[in-house]
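One protein chain omitted, others in place.
After this line comes chain A, so read on.
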Amino acid sequence: MSDTAAVTMTFHPRPEAGEPQPWAFPAPERATLSNGLTLLRCHRPGQQVVAVEINLTAPLDAEPEGLDGVATIMARALSEGTDKHTAEEFAAELERCGATLDAHADHPGLRVSLEVPASRLAKALGLLAEALRAPAFADAEVDRLVRNRLDEIPHELANPQRRAAKQLSKELFPASLRMSRPRQGTEETVARIDSAAVRAFYEAHVRPATATAVVVGDLTGIDLDAVLADTLGAWTGDTAEARPVPPVTADDTGRVVIVDRPGAVQTQLLIGRIGPDRHDRVWAAQVLGTYCLGGTLTSRLDKVLREEKGYTYGVRAFGQVLRSTADGKGASMLAISGSVDTPNTGPALEDLWKVLRTLAEGGLTDAERDVAVQNLVGVAPLKFETAASVAGTLADQVEQELPDDYQAQLYAQLAETGTVEATAAVVKAFPADRLVTILVGDAALIEEPVRALGIGEVTVVSN
């Protein structure tokens, strides 16, 4: 039966690596425009599509009581008409530049992302500035966005991954924290939003003095200062005091919540708690350890759950910053996410916990640590090939109150992090008895096997 005999190619020993080429995470130039707007620029030769990221300091925490979702509606309404263009005209003008413009609201603030071919940057920045400076917020457009948003909600709840995320936030955070509730609001709160509420939120939180623009791409032949003077630089506004944010707390008592979905062929799992953010010294070790646990198909979780047992298409462990501030009050979500087939839900969770316990008992190996460092550090030039990826990371750093060379420093730290530190960080990040498990699946089939695992109290909620 062996086909070895049929193989006639000449085999060669595995080649050795050549001489590594130097590469460094791009350092942006930082400046402040006369209107107080912070500017980060970064020239990336060959990147013909320029990426612009705008950070607006309008955190979800600032949404008025009962109006969850107003930041989202405001973000969307920015591109629905200005003092110079109707909503339809504005969309048409943007697309005429070959541009895309996206805006979304998250816990730390609002982000507006523009991508446009370099030759049309000036025109597109003009439109972006118009949207920030003089949004129309017409009643009819805001009403339409509200109805559209209400129609979106059932689609999100039907998606097992998003349904699980919503439940985890509700379980983890106290009801008093904005983080316990959906970022884009609920049917009840969104229905209350009108153009007056959107305008009030805009006036309270959107101004150049608390905004940052990141511009990345091939800027050859572009007089960016002149372009900015006519666009974002012409935006005026007052100044504002930084808004205090409450510390993030969470209840990570080990427990299981099943969101019942009769007939589901798979169980969506989301297992999480909160942990330190990027301002904590442990971050690099936590990134490294989390990668070893569940960063890829050859990490500990998938090695068993996918490549040995075939229970899943893939399970990932990750740390995602929720809100990060220099005063140390921030937090990240630490989680394990994936889906497993319904009949194997119990066995898959049993194996998952076994992986966590084995890791806590025996720790990572040096070989695992080495491969992880080589990957995390080595992929940097690939990961930051496009202007959009560089701009996104620079804007994240600003949003998280980190220095502009943070990413470069992180690579240096990762390279110096040892096996012992990485083990300690990941074991602390994913303690087997302090994890909240959300399962979106068929309760009638999975409840008993999950109960038998003893990973915490099990409750079932309706979809």
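For the reader, a short list of remarks on this structure follows.
Everything below uses one rule, namely that contacts are C-beta pairs under 8 Å (C-beta built on N, C-alpha and C of every residue); 3 or more make two chains touch, one makes a residue touch a chain; residues count from 1.
By our rule, contacts and distances are computed from a predicted model.
Remark: of the listed names "Cation:proton antiporter subunit C", "Peptidase M16", "Sugar ABC transporter permease" or "Putative aldouronate transport system substrate-binding protein", the one matching the undisplayed chain in UniProt is "Peptidase M16". Annotation: of A:A92, A:V420 or A:V461, A:A92 touches the absent chain (contact as defined above). Mapped onto chain A, the footprint of the missing chain covers residues 2-4, 6-12, 14-15, 17-23, 45-49, 79, 87-88, 91-92, 94-100, 115-120, 144, 147-148, 150-152, 154-155, 157-162, 263-266, 268, 287, 290-291, 295-298, 303, 306-314, 316-321, 337-341, 370-371, 374-382, 385-387, 407, 410.
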